[in-house]
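There's a structure below that I have some questions on.
Only a single protein chain was left out; the remaining protein chains are all shown in position.
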Amino acid sequence: MTGITGSTALWYASRATGVVTLLLLTAVVVLGILVNRQGRLPGLPGFAVTGLHRNVSLLAVAFLAIHVVTAIADPYVTIGIAATVLPFASPYKPLWLGLGAISLDLVAALILTSLARGRMSRRAWRAIHWLGYAAWPLAVVHSIGSSADARNGLVLGVLVGCVLATAAALAWRLSHAAREVPRAGRAAAALSRMSARKAGL
Amino acid sequence: MTDSLTLPHPAMAHGGPPSGLPGPGLLPGAGTVPVDLRAHLAMYGPLRTPGGRDGLLREVAGAGLTGRGGAAFPVARKLAAAAEARPAPVVVGNGAEGEPASSKDRSLLWLSPHLVLDGLQLAAGAAGSRSAVLYVPRNERLHGRLAGAIAERAAAGMDAARVELVTAPDRFLAGEESALVSRLADRPALPAYRPVRGLPRLASGRPALVQNVETLAHLALIARYGAAWFRKAGTEAEPGTMLATLHLADGRTSVVEVPLGAGLAGLLGLDRGPGPAEAGAAGPDVPSAFGPVQAVLVGGYHGAWLPAAEAAALPLANAALRPLGALVGAGVLAALPADRCGLAETARVVRYLALESAGQCGPCFNGLPRIAAAVGHLAGPRPDPRARADLERWAGLVAGRGACHHPDGSVRFIRSALRVFAAEAGLHEQGQCSGTDPRPFLPVPATSPATEEDWS
Partner (left out) sequence: MGKQLRVNPVACAGHGACAELLPELIVRDEWGYPIVADQPVPRGLIREARRAVAGCPALALALTRVA
């Protein structure tokens, strides 16, 4: 089956903004890992990493909104408004769009809880923020299955790049987590470092 | 038996109420036999609350009872706050006693549980609560004894509030108020950041009225005998008696009930002599009934060292101790024998304090271990001259920058050691040490926490 069938401007817009949203979500995840690891971007102050993480996520939401609205508005396929948030409620490709709906729900939860961060417990905010690690792969799988675009050329290249970038960032985070001293052992670890160092005096 | 359960020292026990104190004391005169419900009621009489809740609050205010857990907060104010709190608070008796040098709370719980339980019921009544918790050290026999005492009372229909036993982990900070609250919510006993003072709140939002178990025992006696009786002992500003854990110079430990304001010399058997010879750390050792003493630790491991000659002239009262940088605290007094190295003792304790950091606040888990290592160096021969300067810098960086007072208290202890043992430090710089007995004097537990479970 060829990649493009019955094109309309809305359908193009939805696919294009979908790709951009995936790119932005990837950037958000990588930036989030950078914030957590207190990493820096060359030439930028530390607070800019946090600022970028937050602003890029809002930009991602904007593109996500356009992506969803254009998809529903397109008369060529019937998706239905409910299917944007309700998984598997779409008559058209229910599985792949359903995964997108779940991803959207999770992203919405992350954004809303982060905006209301001062009003909720630290523990609850963290628990929901961890769902970001689920939202991203769901978005990737949704991208692959919803449209034939992902199987060729530029879009495939973008997809692969996103996956590689996230995998690299995740590997970096996990390698640190493996070496990190749990809270209860922090003082003991510092003490043994001190003794080892001074022994050389 | 839990290893730190002690008896009144033979030299001090009288086999009856503590001499000079009015009426029956907190600990049974017979020494080590725990008091059952019948004997308890026979000794103290029934638990009456003359004038109901308001009457009790009046008596407690008149008595001037302050907390016996170390902070000395006025009990009447806490009870009044609890009475007004909505919803009705959970009332907690704090017997965790994380301080290794203190044995008074577990002694009280073992020997006079019914006094503590009486006090718990009184506090619950004052707070309008039917929920109480007794927070106790991890010890099977003690737990069994307390469960038995609670059951005895339930069978007699004595208690309006239900009492639950909760065990504290074996940590220095387990008895810290916010750590206790965390433990009550089934989480590890880690201190929390509490910017707003007032009654702490559980995770559910319900407030908690937390009182040391000795405070509750005093409450039980004040309810029976009144404010005037309580004020017969102690001083005007610091009335009543308290339980003190004494570490005498011959190595023996005892728990005794003493009036506030009692002379440290009398408690520790120090000869009063002509008084402090010189100011500062160069004072001579003071002879005592149990051997010569060089310094006295007042207030436990968050307290302060004082030169023996200075201590011998002081009373056990905050009014006299605070201006010298010391405090009554939870009543720990230790007389360091002259043949020990004060710096070595301090280094052992500071290492323990560093390892007992909850590991939550950067300044604490970074600073205390570094300070401990530096003190360790000062306790050795010819320490690096930078160690002292580093230590001072770190002490300044650490105090007041944690969620709890662990760093502050530890710094107080360390600074007092540097003052009092300055002469010893001078000797160490020349490769000498005045200590001839290498045996450890102050009690320091061997185990240190490694995992989250160690805090649960």
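In this document, chain identifiers A and B correspond to the written order of the chains, with residue numbering beginning at 1 in each.
As a working rule, a contact is a pair of C-beta atoms (placed from the backbone, for glycine too) under 8 Å apart; a residue touches a chain by one contact, two chains touch by 3 or more.
Because the structure is predicted, anything quoted here is derived from the model rather than measured.
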Subject >> Touch criterion as defined above, residue of B:G119, B:G329, B:G402 or B:P443 at the omitted chain >> reply: B:G402
**OP:** Pick out which of B:T49, B:T253, B:Q360 or B:S434 touches the chain that's been left out of the picture.
**Re:** B:Q360
Original post:
In terms of residues, what is the contact footprint of the unshown chain on chain B?
Top reply: 191-193, 195, 360-364, 366-367, 397, 401-403
Original post:
Tell me, which residues in chain A touch the chain that this view leaves out?
Top reply: 35-36, 38, 45-47, 50-51, 117-118, 122
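Everything below uses one rule, namely that only the chains that are shown with their structure count from here on.
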Subject >> Length of the line joining the C-alpha centres of chain A and chain B, rounded to whole Å >> reply: 52
Subject >> Contacting residues of chain A [partner chain B, same complex] >> reply: 182-188, 190-191, 193-195, 198, 201
Original post:
In the complex formed with chain A, which residues of chain B make contact?
Top reply: 351, 354-360, 364-366, 368-370, 372-373, 376-377, 384, 448-452, 454-455
